[in-house]
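Let me give you the structure first, and then I'll get to my questions.
Heads up, one of the protein chains got dropped from this complex, but the rest are sitting where they should.
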Amino acid sequence: MIITTLLGVSLVSAGLLALVGDRRMAPDLNILASLVSFVISVYLAFDVYSSGTAGTSLVGDYFFIDAFNVYLVVLTTFVSTTTAVFSRNYMKFERGHGKVSGGRMRFYHAMYQLFIFAMLLALLANNVGVLWISMELATLATVLLVSLYRTPSSVEAAWKYFILCGVGIALALFGTILLYFAAEKVVGSGVQGLLWTNLIKINAKLEPRILALAFIFFMVGYGTKVGLVPLHSWLPDAHSEGPTPISAVLSGLLLNIALYALVRCKVLVNLSMGGNWAGRIMMGFGLLSMIVASLSLFRQRDIKRMFAYSSIEHMGIATFAFGLGGAMATFGALLHMLMHSLTKSSIFFTAGYASQLSGTQNMVHIRGLIKANPLVGWGLIFGVMAIAGTPPFGLFASEFLILTASMKQIPALTPLVLFALVVAFAALFRKLQPMVFGDPSPDRREINASVLPIYLHMGLVLALGVFIPVFLQKWFLEAVEILK
Amino acid sequence: MTSISTLVLFGLSAPFFHKHEKFIVSVFFPIFAAASLVSFAAGFLAVSGGITEKMILQAGLPGLPFHLRLDPISGFFITVISLLSFCVSVYSVGYVKSFIGRESVANMAVFYPLFIAGMLLTLLADDAFIFLVGWEVMAMSSYFLVIFENKIGANRRAALLYVVMAHAGALAILMSFGVLAGFAGGFETFGGYTFDAMRSATIPPFWAGVAFLLAFLGFGAKAGIVPLHVWLPEAHPAAPSNVSALMSGAMLKTAIYGILRVSFDILHVSQLWWGELVLIAGLVSALLGVLYAIMENDLKRLLAYSSVENIGVILIGVGLSMIFFTFQKPLMSALAITAALYHVMNHAMFKGLLFMGAGSVLHSTHERNMENMGGLIHKMKWTAPLFLVGCLSISALPPFNGFVSEWLTFQAFLMSPALTSQGLNLLIPLGAALLALTAVLSASSFVKAFGISFLGKPRSENCATAEESPWSMLIGMSILAMTCLLLGVFPTAVIGWMSNVSTALAGETIAKSAGGMGWLWLTPVAAERASYSAPMLFLGIISVVVIVFLTLHARKNTIHRVKPWDCGYGGLTSKMQYSSYSFSMPSRVIFGFFFRMRERVKIDLARTRAPEFPAQIKYSLRIRDRLWGWLYKPVIDGVFKLGRHTARLQHGRIHVYLAYSFITVIFLLLFAL
Amino acid sequence: MTELGPIFSEFVQIALTVLVAPLFVGWIRMLKCWAQGRKAPGVLQPYLNLMKLFSKDILLAENASWVFRVTPYVVFGSILMAGSIIPIVSTDIPLSASADIIALVALFGIARFFLALAGMDVGTSFGGMGSSREMMIASLAEPAILMTSFTVSLFSRSTSISETVRFVEGMDFFLSPSMAFVFFAFVLIMLAETGRVPVDNPTTHLELTMIHEGMILEYSGRHLALIEWAGMMKLFVFSSLGIALFAPWGIASNASGIPLALALAAVKLALIGVGIVLAETGLAKMRIFRVPEFLGTAFILATLGMLSHFMLE
Partner (left out) sequence: MTQNFATQVNNILAAFILLASFGMLAQRRIYGLLVIFAWQGFFLALSAGVVAYTADIKHLYISAALTLVLKVIVLPYILYSLVNRLNIFRDVEPLVNIPTTMLIGIALVIFSYHLTAPVRELSTLFTRTTLAVALSTVLLGFLMMITRKKAVTQVIGFLAMENGLFFAATSATYGMPLVVELGVALDLLIAALIFGIFIFQIRTTFDTLDLREMEKLKEGSET
């Protein structure tokens, strides 16, 4: 019941916003809608926690909640709320400078809510097919947002995003079909064959070879959306060319959702195949992504593009950790997903303000942010520190766990991880310093930056870095159990 | 604990006062000083009483709350560091004022205490996680302090180099902890990260070696062991002088602490080659460090390089102690470790003093290049003698403290015949000779430092118009100067105080034998073996000087001030003095092969009557560190090259991208089935 | 007598160091003149020089700082300390415990440090040149001398000089390669450290060849006197150190044996003087950058001595 209202809110508000159009109230309505769904999701989470359900709790046949997806739901609604707050000023500025027309703003807000709806659906859906549908929906909702500015580069980016993800998702559908094909022989045809809860129950009977085949398609399909090398090509374009709020939610949330789907599949396949076959594939992809992404960081000119690459790197780390398996690594990976989406979205906020300040996304022309706007400047510094994995920020905690775990389990590969991390660190700081320090460029524009979201996120990341509240611990540990 | 919290608290509250910066400076830094005094007391008692307190904060990762632990080892380092930070904080009251209006003092007031707090936290940490948190807090806050004057591009480059190397080192340490925790009990339940678990863990020799090596690399990168030292001469000069005093005097010591903690306390030095490695690394760092120091003309760079040298000396002691330890010679091991710890303390004191001195020179002349200094002894009446004290102590001249630790190290060296290994028997005396060489070279480099910058005639306008720095800076320095003298004159008392530390590390102490002949004589192992009495020497020299002085001044004969001998040409200008370059010329000739030197003389024959009297002669000399070209440049270039190649992946054509995923699918299908 | 004995012999030593040093130098100069066929001044000439200098006024360079003025006293004091800890006539002296051979080297170090500073204080190029060369020579000589003393102390298992002397006295005379090597090393170093000919020329005032003289060029009056005196003492101390390390036979173990010890010491010193003169007349002063090779040889010899101690004995 709660879940349906939760989903309902975003869906209805999407419709509403489509009607409201480009009134002054539209952004506020957007914020309100996201806030409401956030509140509901918190209530939901509280409900789950207080009922103390270890593992899954079914809602009808279609939705289910367990320790794994509940925190992602809260995270999603939270980040979408803060992003909505951020986009209020940001998009007003963009409008002011005539980069977007009123009609497109209508479209923007409607699609924003639809996107949230799709993500929540993907998280909560108990049905592999529905999961697939909502993933596709999420893609479609954002495709046209990426090309919102109608500049050649943005259109190109959107097209690549659309085609590559479309193809990827199609492959994922093939995987789904194979999965269903395998399950059908056990439970007979019908919805039952696609429910996670059932599949986990019956996994012993599922035919491993078909599941292996299915997993490959899932891997490539959802892997494309996670942005794993070499399926990542669309990500830097899409994340850098769209409006910044969209980049924030794409990097911060959508990648998580895709990874979520992938991990679910991995668990299933591993269970039926025995051993860590799927895990090893994921580790391979994760490692490759880390290294390639961190090396690419050096060559970036565009600030948002650079952070898009860093998202690839971090998704790589999380994938690697999930592939690694084991309590520490999985715990670390869950923490990493949380921390990364908080940090990365706030970084995109600051990056957006930075590029508005200096009227370009080209890092060569972004100078002396601390002088120009101290709050934004320090926000960017803290964000980069956090994303580079320096304590006491939370990403350090997760990387600490992941690295030590990998040192324990596969010492041979750890140097590669180390290399990737150091290179990424060096690259990020190399690019960061000229942007924040020194004297700002004379021709800079005035903005009124709402830094609340930025510092809210950073504060959370900081707090979680030194102290993980008990309910989160409980969920993570349960999730670790689930993902064994 | 309280001190850490106050530091953090006030540090974080600082930005809210960024409107009235004077207020910050004059109120906050005294508070920091008080806080460091508190921790000083704590550490001091911990060492003297040999107490071990544990404390667990309910925070951090599940199943891994923050374990804190105050034992003699950490207590010793806390004492040293907080004593230094006390003096530096006092000094800063005057020093930081000079930044008001130029830079944001609030930043300083935020990161300075965070820096100290980070160091203390590192020392108190009793599990891997909180240790690294403290470590990185220290690193990052010092990074922001290094880049404090961020308008200068060179500072930014220095800071970048520093922060990258620091982070790489931290990750290496993390790896080593990973290895240790992996073998410790209760890894899957987060329990393995506590140092206690690691201590009790049984680790196969190979992995123990790996852990040690990783830790040594990680800490070495922070300590500035050659060849990991490149960041040091860049970062220390870039930072404000009170910060460089802390970095060089205190931060490097945390690295030493880490090495001791891991190799002695956790891994209980199990293999011989560790000691040998540390010893050799120490020797190399000491020698190269001092050579670079001699070549330098930048006062602060010179000091930074000499820090490399002193870290080397400390490591020599540590290495010897490890070797003796593996040979089950606890008393000798205790001797060596005492020497090392003593030098840790000494270096903290005099290097802090010297950096502050350089700071006040910078503060009044805005010059860092010695070629533009000179004659400051007339302008800065008090700074000069204080700086001189620093120079005397660092050149290991009795009765100052530097000599004591050097002397102990020599004694440790001379214990080598007790070892049963032939190779070491031959190697170690050579090490002693190298150490001697280092000592004298550092003496000459500090003769140069003091002589060129404080003596002679001013070489630039800024120097001619310099004036003395404010009282707070002088107080900060003079406390340290006093400490230098006391540490030098009463070594037996200090060693007695340190006995718990060496017991905790080497399982034995030389306190008993050291004080064997009473407090007056320092006799490391036995009176007939070797003895040294600083008080006697001190008194002896002083008394002779006084007696002679009085006897000679019994008869009044007058002093005439005249021009110095100018070979009859007349008009000696300050340009005719021996410059810093020319002073180090002999050593350049002798040790030139260590450096990449480009020396060129440009003779301008334009509008000159006769070619042998050219109008002007330009002489330029660039001295580079060979290691940079050998080790670092290739790595950096390699990374960039890789970057270029990976960038090709992002081809831009969508068909290629599609082909990527297509090939991936096919490949996986083949690979899987 | 017994408990006062040490004190007594200590005073004897100090007195010797202070008073006999000029005599020793005078003896050397006299020999040198004879060797070069010149007419020699009296043995007591150095005393007269000192007296003259003490009675003179001081011409102080205008921008000389207090460092310049303190230096002579410090130099004098530290060298005197050095003299007081080396057993010249008796091993049983209270101060010998207060510093071992490393500390001894360090005492010379103090003197050198201040001299070098004083050289740079006035701000003439000669001073700077002198100090820089002095420091270079020192930086090469000191490791060598430490190696030497280490080798010797390896025999006696002690760095305390008195102990060493007792030990060497104790063992009956024998030819040990290490001792031989070390002895030659010591001779070379002594020539370098005391600024004798092949390294430095104590009598030159040709600016470009000055080392020690360069540093003290600006000194005059009693300052100069003190420094000269300290120089003489240094030569004396070094010689007696050589005696103590290599030919200690006869050095008394208590106050009662002092007279004999005195006689023996006189003889040995006289012989050393002869040796020095022979060396100075035989060798020519070498170019400044040949000095490193010279001292390098010394260092190698000392090291060889130590190695041969481990390998052959």
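The first chain written gets the first letter, and so on, giving A, B and C; residue counts start at 1 in each chain.
One rule holds in what follows: contacts are C-beta pairs under 8 Å (C-beta built on N, C-alpha and C of every residue); 3 or more make two chains touch, one makes a residue touch a chain.
In this text the structure is predicted, and so the values were computed from the model without any measurement.
Engineer: What chains on display are touched by the one that is not shown?
Structural biologist: A, B
Engineer: Taking the entire complex into account, which one of A:Arg299, A:Lys371 or A:Lys474 touches the absent chain?
Structural biologist: A:Arg299
Engineer: Tell me which of A:Thr4, A:Ser101 or A:Ser189 is the one touching the absent chain.
Structural biologist: A:Ser189
Engineer: For the chain not shown, which residue from A:Ala26, A:Ile40, A:Ile65 or A:Val167 touches it across the whole complex?
Structural biologist: Candidates A:Ala26, A:Ile40, A:Ile65 or A:Val167; residue touching the omitted chain: A:Val167.
Engineer: Considering the whole complex, which of B:Leu520, B:Leu539, B:Leu552 or B:Leu669 touches the chain not shown?
Structural biologist: Of the candidates B:Leu520, B:Leu539, B:Leu552 or B:Leu669, B:Leu669 is in touch with the missing chain.
Engineer: For the full complex, which residue in A:Leu178, A:Ile291 or A:Ala388 touches the chain that was left out?
Structural biologist: In the complete complex, the chain left out is touched by residue A:Leu178.
Engineer: Among A:Leu144, A:Ile202 or A:Leu413, which residue is in contact with the omitted chain in the full complex?
Structural biologist: A:Leu144
Engineer: For chain B, which residues lie in contact with the unshown chain of the complex?
Structural biologist: 640, 643-644, 647-648, 650-655, 658-659, 662, 665-666, 669, 673
Engineer: List the residues of chain A that touch the chain left out of this view.
Structural biologist: With respect to the unshown chain, the touching residues of chain A are 127, 129-130, 132-133, 136-137, 140, 143-144, 147, 150-153, 155-160, 162-163, 166-167, 170-171, 173-174, 176-178, 180-181, 184-185, 189-191, 193-194, 207, 209-210, 213, 236-237, 241, 296, 298-301, 363-364.
Here is the rule we go by: only the chains that are shown with their structure count from here on.
Engineer: With chain centres defined as mean CA positions, report which chain is farthest from chain C.
Structural biologist: Centroid comparison gives A as the farthest chain from chain C.
Engineer: Please indicate the chain closest to the centre of the assembly, with centres calculated from CA atoms only.
Structural biologist: Ranked by how close its C-alpha centre lies to the overall one, first comes B.
Engineer: Where the CA atoms of chain A average out and where those of chain B average out, how many Å apart are those spots?
Structural biologist: Each chain reduced to its C-alpha mean, chain A and chain B end up 44 Å apart.
Engineer: Chain A to chain C: how many Å between their CA centres?
Structural biologist: About 79 Å separates the centre of chain A from that of chain C.
Engineer: Centroid from C-alpha atoms only, then distance chain B to chain C, rounded to Å. What do you get?
Structural biologist: Here the centre of chain C sits 36 Å away from the centre of chain B.
Engineer: Please give the residue numbers of chain A that touch chain B in the complex, ascending.
Structural biologist: Touching chain B: residues 159-160, 163-164, 167-168, 171, 209, 212-213, 216-217, 219-220, 224, 229-231, 233-234, 236, 281, 292, 295-296, 298-299, 326-328, 331, 385, 388, 390-392, 396-397, 400-401, 403-408, 411, 414, 418, 421-423, 425-426, 429-430, 433-434, 437-439, 466-468, 473, 476-477 of chain A.
Engineer: Quick check: in the complex, which residue numbers of chain B touch chain A?
Structural biologist: Per the stated touch rule, the residues are 59-62, 128-129, 132-133, 136-137, 139-140, 147, 150-151, 156, 159-160, 163-164, 167-168, 171-172, 174-175, 177-179, 181-182, 187-190, 193, 639-640, 642-644, 646-647, 649-651, 654, 656-658, 660-661, 664-665, 668-669, 672-673.
Engineer: Along chain C, where are the residues that touch chain B in the complex?
Structural biologist: 54-63, 65-67, 73-74, 76-78, 80-81, 84, 95, 97-100, 102-103, 106-107, 109-110, 112-113, 116-117, 119-129, 131-133, 135-136, 138-140, 142-143, 146-147, 150, 153-154, 157-160, 163, 207, 217-218, 221-222, 226, 288-289, 292, 299, 302-303, 306-307, 310
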